[in-house]
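== subunit A ==
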Amino acid sequence: MSSSNRCPSSAVERVEPRDGLGVAMVAIFKRDLIIAARRRSDILNPLAFFALVITLFPLGISPQQALLATIAPGLLWVAALLATLLSLDALFRADFEDGSLEQLLLAPQPLSALVLGKVAVHWLMTGLPLALMAPLLGLLLALPAESYLVLSLSLALGSVSLSLIGAIGAALTVGLSRGGVLLSLLVLPLNIPVLIFGTGAVQAAIIGDPVGPHLAILGALCCGALMLAPFAIAASLRISING
Partner candidate 1 sequence: MWAFIHKVGSPKWFYGISGRLLPWCWTLAVALILIGSVWGLAFAPADYQQGDSFRIIYVHVPAAFLAQSIFVSMAAAALVFMVWKIKVADMAAAVMAPLGAVMTFVALFTGSVWGMPTWGTWWIWDARLTSMLILLFLYLGVIALRGAFASRDSGSRAASVLAMVGVINIPVIKYSVDWWYTLHQPASFSITSRPSMPVEMWWPLLLMVLGFYAFFMAMTLMRTRSEILRREAGKHWVRELAAGGA
Partner candidate 2 sequence: MAFDSLDAFFAMGGYGTYVWSAWAVTALAMVGSVLHARRERRGLLRDLERRARREAANPRTDRDAS
């Protein structure tokens, strides 16, 4: 089998598939990264949404510092969850519409590995910025300063699971015309464990309890999602495209 055929439209060098998986994953990662970097609004919109939602809560509830401080961990996590949800719809849609997703399905490398590259970029462009911005918003909600680090850590770790599980929902609904609303219904219940332990970690940090166990469970959820979600995402993509 000749390995010198170069397909001009593909960034992946045609080598034997055995060596090609890493090359393919890196290629997808780079491609999505470049595309995401060019669409700056895709990065900024979720962040703006995050900030806006956090602003709404004191307006809707009360400006009292003490009250806000109590509910801050939960508010920050729920708002981050919703902001992630917002960005998930776009995860596969652009590629679905211009046909590159179909090309991905035809690649010789296993689809479950390839989608990891896409989800990784999503996390880098959504989850991580949210995690880094959160302490600033925590300031707005009178969150005690000693929990800022844990807030960012828990969000960074938890958002990996959010991206992975959310990608399953995004893959299932990418072919539907109004899939965005359905996406929320599908993804939010599945993300509740992450929410519970994420806020648990921040609350533990506030009252001085050990944070390790919460982060460990978040890590376990993350590992579980890393292991299982790619297969579900791949299966869902095949259903959406072939349907």
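Basis for inclusion: all candidates are chains of the complex that A comes from, given by their letters.
The rule is short, and it goes like this: a residue touches a chain if its C-beta (ideal position, glycine included) is under 8 Å from a C-beta of that chain, and two chains touch if they have at least 3 such contacts; residues count from 1.
Predicted model only: the values in this text are computed from it and were never measured.
**Q** Which numbered candidate touches subunit A here in the complex: 1 or 2?
**A** Of all the numbered candidates, the touching one is 1.
**Q** Going by the contact rule set out above, which residues of subunit A touch candidate 1 in the complex?
**A** Per the touch definition, subunit A meets candidate 1 at residues 168, 172-173, 175-176, 179, 182, 185-186, 188-190, 192-193, 196-197, 200, 221, 224, 228, 232, 235-236, 239-240, 242-243.
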